Structures are given as structure tokens and as C-alpha cells.
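Apart from one protein chain that is not included, each protein chain of the complex appears where it belongs.
Naming follows writing order (A, B, C and D), and every chain is counted from residue 1.
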Amino acid sequence: MPFAASIDYAAIAPPLLAVGTALGVLVLDLFVPADRRGVALPVSLAGVVAAMVATGALAAGDDRSTFCTAAGGCSYAVDRFSLLFSGLFLLATAVVLLLSEPTVRAQRLPAGEYHFLLLVSLTGMITLAGSRDLLLLVLSLEVVTVPVFVLAGFRRADPRSSEAALKFFLISVLATAVLIFGASLVYGVTGSLQLDQVAAALARPRLRQPVTSAGIALVIVGFAFKVSAVPFHAWAPDTYQGAPLPVAAFLSVASKAAGFAGLLIVLLVGFRGYADVWGPMLAVIAALTMTVGNLVALRQRYVIRLLAWSSVAQAGYMLVPLGVAASAYGRARVLDDAAAATLGYVVFYAAMTLGAFACVVWVAGDRPRNAVADYRGLARRSPLVALALAFFLACLAGLPPGLAGLFAKVVVFSAAVRGEVVWLGVVMAVNTVVALFYYLRLAALLFAPEDRGSAGVPAVEPPDGPASRPVAVAIAVAVVVTVVLSLDPELVLHITPLAGRG
Amino acid sequence: MSPADLLAGALPVPRTAPGFLGWDPQEAVFVALALLALAAGVLVVTTRNVIHAALWLVVALGAVAGCYLLLTAEFVAWVQVLIYVGAVVVLLLFGAMLTRAPIGRSADLDSANRPAALLAAVATFGALGGLLVDGFRAAYVDLDTAPGGPAATGGAIFRYFVLPFEVASVLLLAALVGAIVLSRPDIGADRPPDGRGAP
Amino acid sequence: MHLVYPLLLAAGLFALGVYGVLARRNAVLVLMSVELMLNGANVNLVAFSVYLQDRLLGGQVFALFVIVVAAAEVGVGLAIVLLVYRNRESIDIDRVRELADVDPPEPELQR
Amino acid sequence: MTGAAWLVPAVPFLAAVLGLLAGRRLPGGPAGVAVLGTAVPTGLALALAVAVLGDPGRVRETSTLLTPTGAVPIAVGTRVDGLAAVVAVMVCVVALLVQVYSTAYLRGDPRYPSYAALVSLFTAAMLLVVVSADLLELLVGWEVMGVCSYFLIGHYWQQPSASAAAVKAFLTTRVGDVGFLFGIFTLGTAAGSFRISALLDRAPRLGHTAVLVGTLLLVCGVVGKSAQFPLHTWLPDAMAGPTPISALIHAATMVAAGVYVVARLYPVFVLSPVTLDVLAVSAAVTMLLGALAALAQDDLKRVLAYSTVSQLAYMTGGLAVGGYAAGLFHLLSHAAFKALLFLCAGAVIRTVGTNLMSEMGGLRRGLPVTFATMTVGLAALAGLPPFSGFFSKDAVLGSAWAAATGAARPVLDRPAAWLVFVAGMLTVLLTGAYATRLWLRTFFGTYRGTAVIEEAPTAMRVPLLLLALPAAAFGFVGLRSGWLPGWLGYGRDVAFFAYTPLPLTAPPTPSLGPQAGTALVATALGLLGVLVTYTGWRRAPAADPARLLGRARRPFERAFYLDELYDAVLVRPLPRLARAVLGFDVTGVDGLASGSGSGAWLAGGGLRRLQNGNVQAYATALFLGVLVLVAGVAVLT
Partner (left out) sequence: MILVALLLLPLAGCAGLLAAPDRWARRIGVAATATTFGLSLALLAAYDYHRGGFQLGVDRAWVPAADIRFHLGLDGISLPLVVLTTLLSFLCAVYTLKTLPEPGRPRAFLALVLLLEVGMLGTFLALDLLLFFVFFEVVLAPMYFLIALWGGERRSYAATKFILFTLLGSVLLLLGILVIYAHTATFDMVRLGRRGGADLPRAAQDLAFLGLFLGFAVKTPMWPLHSWLPDAHTEAPTVGSVLLAGVLLKMGTYGLVRIAVTELPAAARDFAPYLGVLAVVGIIYGALCCLVQRDIKRLIAYSSVGHMGFVLLGIATLTPVGVNAALLANVAHGVVTGLLFFLVGALKDRYHSQDIAEIGGGVLAKAPLLGGLLTFAAIASLGLPGLAGFWGEMLAMLGAFRPAQGLHRGLFLTLMVLAGVGTVLTAVYLLVLLRRVTLGVVPERWRERRFGDVTSVELAAWAPLLALTLVLGLYPRLVLGVTDAAVRRLLGGG
């Protein structure tokens, strides 16, 4: 008879700290006077840092698992993979918290609730990265997502904000329904929700039925929505534009990373045996995603939408390594390395995109419209921010001096080539060129001479509040992290996260 | 016996399986309830009256709860009745009222997307139904030996699904807080938002 | 009982939900359709759980959590719908289209 | 002494560099540097000749590696034998006289410094060709000459005709030079070395194809540089340059380089009768064509230019029929009398201020020295005994006769030799005619122009007088068998092949003296030409004797419309082709590139339409995606 093992509280310390902080901020908010609401930020940051410390401490130790059943298989794991992702989520959240300061301050958003929701979402991300169980995955994903619905609509008086929330909500709910239906199929076929056991069951040839593949495909769709892969991406640009800027940053970085965490977990732990089924599927999705993302990004005139479409395209790049499963050689030999490439790319992407968003937040301080034209001559107004933004754009384009982006692309290309899906590499190559166009156009605009009186364009958008020191700190953090990653990409590359399971 | 053992050979084929689509009494009741649920569902998505739709939804969800009962999942069935019929539908009705949905028939409830929707729905049903039937055409549920009941379910939750339970509670709390924040524009703001963006 | 009956019920409910989501304009009706979809999945979960004789009752527990999730989503969703309504006096989702891929109102930049 | 042969080209090169860099700032001015820079190598060349001619058959060679190439290495060095020494002296002397002459001719020209320097550079390049020991080294000199020619023809670059002529000259010779380069490749690769001595040593073992192809390709270069049909058209136009340049480059030296190269590599050429056939045919055509064209020109210098074309053909023809020494003999005597003629023409033009004979006439009184010297030159050109041209031309004709009749060991097919012989004879007639016409039109009758006539200054007169000497008397050098033929290296290198009329068993150093038969006939023909022209002129001294040509006058004047032909076939279509290519580049190649760019741009525009803000559309896309995926994986399984 299976029984529950005792709970390993150390293993779940980071999410506990996060959720504790969330509750703390919420409660604190009730008791501090209105003019001291600013205290939510330091408290949240402290909680995040504490969780980081806990994560670091866990990283120093061995891998561990908890919530196991006697039949083998555990629902929650603490390993390199989950720790790396946890660290990523924590850092990203910290930066987003910093970025939120002007928004929260200037638009008089309810600070306690704002930070609470952000931290709850963070909690969901951390548990998501540790989940090795379909049920926990689905629930964690919901915990990640539901608070962000609210955050997206947080500028409650702004119809665009509520529209953003509505769109995000609807598409997300549909994707969740699809995901749950898929999970039910997988459960029905394999008899288990734990991914280890799912993998074991899927290894049996008799289970090889179209319905199994369909279940897997539906589960993947659930995460593909989250990473905004085409054709499940359409919510992203609209939502990014309507949501408060820091929330958009959170969506495009942390939330997307969470989607990738989930995707990697289900694919590599649970569905590894069906790599021949999902491999081609992901390869096609990857090709489609980057192509559509880049092509549409070409035409954007709002920086935030440009970043949104770029993040769609970047998701395509991140999916490329998983596409190696499309070839027999690829899934047999290099799948784990390829997954490491995805993981590495996610980390690089997070750093550079956060940086770009941080700069956008800075600029939005006095040009809230976020139109591309507002960036003309930024180098004259704020040279350092312009340099930083140019650097991040170069990173996103994968062009030196943005070595981080370059390495990210190199590992992805390398995975594609080694996995013998060269066609995907070629598609990506062409896409890289297309992408360069819009990144560079923006970057060049920063240094172009300022236009006659573009500063005088009236602000029709609600202001995000003047740039502040926390934003500067955020930019600095992003720059430092990205530069470090540029010089020593070894830090995150080639961590083979989920190898040897299933 | 763990599910893995059950799966040892193949897709499970229980001992006393009658032929494909053979009938037994439980099945007849189930099919009736299922048809009821589906019919109510059809009305939910086609009726021209928002309030009617909510009521038909109650019928559909209730029928599904009946199906759960037949499947020996009593706990799920009662939760379904309580939460869905009791809470969700009421919530939806409130929503309909608060948004001043037209009480009574309205031609404006459907969008221009209906043909695509029909196509997608038929294709979905075809695909999913086809795949499911294809995969489980001979599968037979042995209702007599199925574990279940409220006690077992509750035990399972607190023995094996502690973490999901806790996560779910966080989710509910977040949803609660979020819903409150969104519905009450006065929260957090010291004064009503100025006229820069909206009222 | 044959497993195909609950499964077909599930597929049917899901497909009906799909239809509703795609065809309905009123946001509340769309939410109802989503509930149908989730119920479809739930029927699957419960049926499989019973069929598999799952000692862990994974399917049924999953179904319970799905109900919880659905409740949470409906709560938040309705709040959002109300918010939209407050801002626009309408909850026709196909008419909430201010955020689309259009250019800012200003002279085109040079390519 | 011979070890210092490198100084011969080096000194004028240095003078050229100095002249270009420092120009007027030098002590003695640009003229001083230029004259000194030519005088010194003249002395050196003379000393060299004295040293070499004691044993002209022996080759004195120095050679060092210039560079490895990865294949056949390239060497530099000097290779001096009788041939090189004699030609070097010729080049130096003419160059020196031209430099002296130029100081007066171009007095007051602001561009004189660069002019003088370029003449020095040209001299250096020509001397490099003469003494070089390696074919690629030779090529360097060969091409530098070409570019100097370009600059000097274009000296009056304000005039479109001058710059056009310069371009034409360079390009036409360049066409031949490409073949020349490939010829060098062929022979050098076959021999495993670009060194001339190695090539000559290994010539018999090179293999038939390599020799045939290689020499034929070399002939391309020769035809270009020596202005032979069909690449001769640049030379008449080149007269747009200052007249001393015409004397130096387009009469005495550069155009002779082609002939010199054939002589240099003669042991290889004789291994390929086909090549010599080609050369002979080209020579025969060129002779007649040049002479006929010269008949009808009104421009004094163009008469001389076509005459040069025609005379050069004697040299190549002589070489082609096996008359090694005869061809070179004519090269030397022609250098003397043609340089003289051009310098005289310069003296005339300088004072009358036009090139057109129709605006001259009766100048013998105003320009006595010029008249006298030019008469000598024209007599030599017409081949009247005892002037130099008579002997050398006769040597060529004698060789041709011998080859045609089989008296000498045949190095080419006899019909080709016959062709050269007949054409040569006819050309003698024509030469007499046009020389007389020139003489009469310029110096006799009444002056038809308006300028004040004054005789040339000393610096110009002295070179005329100095050149008149060899023009008159150089022919006698050929009479002593030990002299010229011996000097030209008819000793060792060329010992294994025949030359002129004598069978192989004859003594190795035959005379170049006139053969009774050919000499008589040729003289008679020449005199006939003179007489006919004179008669024609007597009838109407003011009119152009060319009128006798009747309807043929026009085509002769236009040199048989070859320029027009090239114009129609090459010059005009080329820009049209180029425009087409450029158009293709813009619309095709670039269009493809920018087309894919706009394609992406438009695709982006199309795709963004899908992002229409309707969330229901997004949902539909989502479900369609799901369905496609499910269908896909179901099929895949």
C-alpha cells in the first residue's frame, strides 16, 4: 500500500518563502498608512532575496525529491533544472519588482495587491519548475497565470488594460481547457499522472495509439500558449501593449520561461518516448513561430509591440532545439544537449529581454506612448540608457557586442545541426536576418539626430511615471548579468537538466 | 494493484467485457444522462437568452454530475453540484445581470464567427471522438471493483496530493484577491483616478 | 459499462464548448462555454480514474482540482468582464478591439 | 661590365622617379635630369655593346629569384648578348636624341617635367624589355611601356581626341598583351621556368602543342604592340601625342618591342611553322594596308604612322620567313630613318602649326635643314639606294624570296613566304609613291598656310642632323658579314636554324648585302612609285596627288574602315552590353535581394492583418492549430 512520505520542507522552502512574502505584503498593506505604501517593494524584494538564498543553499546540496509515492516517482523535484529555473524566476521577478516602482507609484495602483499577485505568480513558477506530476503542473501553471490576468488589467481605469486582461484570460482559459483535456487523455492511456510513471508506461509499444499522441499534442498546446508559440500567440502582442509595462515584462520573460520549464518537463520527463511524434510537431511550430513573429515585428511602430512580436520570434528560436527530435539521430543522441540549449537560450533571453524592457520603462517615463519614433535621439537625452538598450537589442539580434545573444543562437544552431535538422537551422538563419532588421532599425534610431519637436507629442497614454532609481538599478542588474553571460556563457550552457530520466 | 500493473499487458480489457457497444442497464441510464447533458449543452451554446443559457448550463452540469454518480465518483459528483451548480452558475448569473445582459431573447449573442465555430466544433468532436473510440473501443469499466467514495477521495487528497492542495489554495486566494481588486476601483487609490485615461 | 460512452460525452461537451467559445459574442456566454469544455475534460478524468481502478484516485482528484480551477477562473474572469463592462459599456468580446496591430497616429517613419 | 647591365634600365628609371617627385626643384631642372638620365644609359649601353660584341654569341646572364609563386618561380636579372646590346644602343640613342629635341619642342609647356620623366620611364621600360632575363620581367617592361605610351599620347589631355587616342592605344595593345601573358604561361609552364635561357635551352623538348599555342599567343602580343593587322588601328590615332613621342615610341622603340621579342625567342618560333605562317600573313596584309592608307592621308604624321605600320610589317615578315638578321636589320635602320622623319615632321609642324599637308607646301626654302634631313629620311624609307632602307628592305625581300623558292631551309610554308614576298614588292612601289607625295606636298609648290616659317632651334636641329647620318649610311653595316649578323647573335643561340638565303651548310655569318635580283626589281618598283606620283603632282602642283586614287581614295584614307568595323562590332555594343548588365544588376540581382526584402515586408503586412484585435479570431486560430496538430500527430503515430 503506497503511503505519503514525510514532507521535505527544505525542498519547498523557496516557494514557501515566496508565498509567505506574498501574504506578508498583503497583510502589511492593510496596516500601513496610505502614504507608506512604498514599503511593499522592499519587503517583496527581501522575500525574493530570501528565496534566492534558499535556492542557492539548495543548489549547494544534492538533488532531492519530495511528495513521492511508494510506486516510485515523485511529484516534486529539486535538481539542477528546477533550481536554475527557480533562480531565473526569482531574479526576473526581482527585476520586474524594481521596474514596477514608477508604475505603481505614478498610477496609484494598489501596491499591496500588486506585489502579492506578482509573488503568487512567482510561487507558481517555482513549484512549476519542480513539478514532476501533471496535476501539479496544471495547478502551478494556473497559479502562474491567474494572478497575471489580474495584473494585466491592473490599470483599472484604462480600457486597454482591461482589454488586455480579457484577451489574455480568454485565450489562457481555452489553452488550459485543452491542456487539461490532453492531460486526461494521457492519464487515461498511461494510468498515472506522475511523469516518471507516464514515461514508463509510454515505453510500452502497445500504448502506441493515435489517442496517446493526441493527448500529448494537447498537453503541448497548453504550454505552447504560454510561450506564445504560433498559432497560440495572438494574445501576446495585444496583452503586452495593454498591460502595465512591468507586467508585460513579466509576461514576456518570467511567464514565458515558466512555459518553457513546463514544456521541457513534460517533453523530456514524461513524453520522451514519443519524441518521434512531438519532434516534428515542435519543429514545425518553431519554424512557424519565428517566421511569423519576425515578419510581423518588421511592421511594428510601437516599441512594446515590437518587443512582443520579437518575443514571439524568440520563442521560436527556443523551440528549435526541441525540434531535433524530428530526426532519428537527433532524438537518440542529442536530445538532452538540445534541451540544455533551450534552457540556455531561455536564460540568455530572459536577461536581455528584461534589460530591453527596463530601458523601455525608463523611456516610458516621459514618452509613455511607446512609439518607435519616440526613441529617436535617445542617445542625446539619456546616453547610458541608449547604450544599454542598443546593447540589449544587439543581444536580441545575436550580434556582437551582444555576445550573450550570439552564444544563445550558437547553441541553438548547434543543436539543430547536430540533431540533423539542418532545414530548421536554415529557417532560423533566414529569420535571424529578418530580425536583425527591426532590432537594428530601432538601435540606429537611438543614435539618430533628434527630430524636430517630437518631444512635444502630447501624451495620450496614462503615464508610467518618471523613471526612477529602481529602474536604473534594474537596468544595471540586467546589464551586469548580460555582460557576465556574454563573457562567460559557460555559466548556463550545457547544464544537461533532465537527463537520465524516463 | 497499481495502474501500472493493470497496464502490464495492454489497454485494460476487464474480465466480463461484453461486445462492442453491448448494453447493460447502467449504461442505458448513463447514455440517457449523457444525452441530456449534451442536449442541454447544445442549448447553452445556441439559446438566444443569456438567462436561459445559464439555466441550461445547470441542467447540463447536473446531468454530468449524475454521470459521475453512475461512475461511482460520488465525491466528485457532489462537489460538482455544490460548486458548479451552486456557485459558478450563480456567479455567472450575477455576471450576466451586472453587465446588463439583455434579459430575454436577443439576436446579438452570436458573433460573425459562427461558421468557423461550427467547423471547429464538428472537427473537434470528430477528431477527439474518433481518436477516443479508436483507442478505447473495447475498454470496459468494471464499476463494482472501482475504488472511490468520499472517504477514499479525501484520503487520497491528503495523502498523495498535499502539495497540489496547497497550491490550489494559493490559487483560490489569488483569484479572490484579484477579483476584488479588479471589481473595486477604489482599492489602493487614495483618490479616484484622474481624468487622464478614462473616467 | 463501456468506456466509450463517457468518453464520447466528454468529447461532445468539449466540442460544444469549443463551438460556444468561438461563436458566442457575449463574454458571460463564452465563460459558460468554457465551463462546458472543462466539464468535458472532467468526465474524461473521472471515467478513466474508474476504469483504471486507480488506487490513488488520480483522475477523480484531478477532476476536483479542475473544478477548483474553474471556479477560480470564473471568479477572476467575471471580475475582468465586469471591468471591461465598466470601461466600455459592452461585453461583446469581438468588439473589444482597441488593441490590434495598427500603427500609432503619426507620419510614417522612413523604412 | 655586363654584370652592371641592370644599370641600363635602372638609371632612367631613377631619373623618371626623381623627375616625377621633384620635377622643377632639381638642379638643372627637369630637362637636365631627363637628358642626363638618358645620356648615362646611352654611355652604358655603348660600353656594354663594346664589351659584348667581342663575342656576341655568348650570353651573359645574371638572374636572382624575384619571388616564389607556388608554381614556376619568377626571376629577375639581365640577359645580355649581341642582340640585346645592339637594340639597347639603338633605344638609348634615339631616346637621348628625342630628349634633347624635346627640350626645345616642348619649351614653355607647363607639363614638361612630367613629360620628360615619363619619357625617361618609358626608356627604362624599353631597356628592361631589352635586357631582361625572365619573361615576366620582360612583361613588366612591356606593359609599363604601354602605360607610358598612354600618358604621352594623352599629353594634351584637354583635347578629347588625345585622350581618346591614348585610351585606344592602351586598350588595343592590352588585348594583345593578354594573349602574350597566356603565351608566357604556356611556354613557361612547359619549360618549368620563365627564364628566357631556360626556355631556349628546353625549346626542342617542349612539345609541339605547347610551342604552337605558346608562340601563337605571343604573336597576339606582338601584333598588338608592333601595330600589325588586325590590331594596328591604334597607331595612327596615337599621333595625337607630341611629335617627339611619336618618333620615340611609335616609330623607333616601343613598336619595335614586338619584333624584338620574336627575335628574342626566335629559336622557339622556328619550331612552329604555323605560327610563322600566321605572322607572315599578318605581315603581308599589314604592309599593303599600311602603305595604301599612307597614300591617302592628309595629316603628315598619319602618313608617317601608316608608313610605320607598313614598315613594321617588313620586320615581322622578315622574321616570319626566316630572315632573322634581315628583320632586325630593318628594325635598326627603320629606327634611324623613322625617328628622323618624325622629328623632321615635328620641326615642320612646330612652325606651321598644323599637321595637315594641305596647309603646307613650299617649305624647303624656309626650313632648309629640315628639308635636307627629311629628304634623306624619305629616301631611306622609299628604299632608294644607297640609303639605309634600301639595304635592310632588300635583306628582307631576299629572305622572303629564298624562303619562297626553297633556297633556304624553310621555317614556314612556302605560300606564306610567297605572300610576304609579293606584298613586300608591291609595298615598295607604294612606299615610293607616298614618300614622294609627302615630300612634294610639304616642301614643294607654294605655301598654302598662313604661319610665319622659321627653322627649328639648335636643340632640334642637332638631333636631326645626327639621325640623318645613320639613316643615310647605316645600310653599309649590313654589308660586312662579320658585323651586324654576327652582332645579332647569329652565333650560338640561333645556330641550329637557318636564316636567309643560304643553305645550312653555308658559313654561319653570311652577309646581309643586297641580292642582285630582288634589289633591282625593288629599286625599279620604288622608282616607279616615285615617278608616278611626281608625274601626277607635276600636272597640278597645288593639288593632292592622292586624287589619282580616284574612288579608292576615301577607303584608303579611312584605312579600309577597320576602325568603323571595330566601332560597330566592339566599341559601341560594349556599352550597350554594359548597360544591359547594369540594368540586370539593378533589376535582377539587386531586385531579387530587395524583392525578398519587400517580400518579407509585405508578408509581415499581410500577417499582421490577422492580428486584428478580435480575440475570437485568436481563439479560432488556436483551435485550428490544435486540430491540425492533433491530425498531424495522429497520422504520424
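By definition in this document, a contact is a pair of C-beta atoms (placed from the backbone, for glycine too) under 8 Å apart; a residue touches a chain by one contact, two chains touch by 3 or more.
Because the structure is a prediction, the values reported are computed rather than measured.
Note that of D:62, D:189, D:612 or D:637, the residue touching the chain absent from this view is D:189. As for the chain not pictured, it touches subunit D at residues 65-72, 74, 114, 136, 139-140, 142-144, 147, 150, 154, 157-158, 160, 163-164, 166-167, 170-171, 174-175, 178-179, 181-182, 185-186, 189, 574-575, 577-579, 581-582, 585, 589-590, 592-594, 597. One chain of the complex is left out; on subunit A, the residues touching it are 394, 399-401, 403, 406-407, 409-411, 413-414, 416-418, 422, 425-426, 428-430, 432-433, 436-437, 440-441, 444, 447-449, 488-490, 493-494.
Keep this in mind: only the chains that are shown with their structure count from here on.
The distance from the centre of subunit A to the centre of subunit C, with each centre set as the mean of the Cα atoms, comes to 23 Å.
Here the CA centre of subunit A is 29 Å from the CA centre of subunit B. Between subunit C and subunit D the centroid-to-centroid distance comes to 92 Å (mean Cα coordinates, whole Å). Across the assembly, subunit B contributes 2-3, 6, 111, 113, 116-117, 120, 124, 127-128, 131-132, 136, 160-161, 164, 168, 171, 174-175, 178-179, 182, 185, 198 as residues in contact with two or more other chains. Shared contact sites, meaning residues of subunit D that touch two or more other chains, fall at 601, 608, 611, 613, 615-617, 619-620, 623-624, 626, 630, 634. Within the complex formed with subunit B, the subunit C residues making contact are 1-29, 31-33, 35-36, 39, 42-43, 46-47, 49-58, 60-61, 63-65, 67-76, 78-83, 85-87, 91-94. Those residues of subunit A that touch subunit C in the shared complex are 2, 69, 134-135, 138-139, 142, 146, 149-150, 153, 156-160, 162-167, 169-170, 173-174, 176-177, 180-181, 183-185, 187-188, 191-193, 237-239, 241-242, 296, 299-302, 305, 369, 371-373, 457. Within the complex formed with subunit B, the subunit A residues making contact are 2-4, 7, 12, 19, 26, 34, 37, 67, 69, 71, 75-76, 107-114, 116-117, 120-121, 123-124, 127, 133, 135-136, 139-140, 142-143, 146-147, 149-150, 153-159, 165, 181, 185, 188-192, 197, 200-201, 204, 206-207, 209-212, 214, 461-463.
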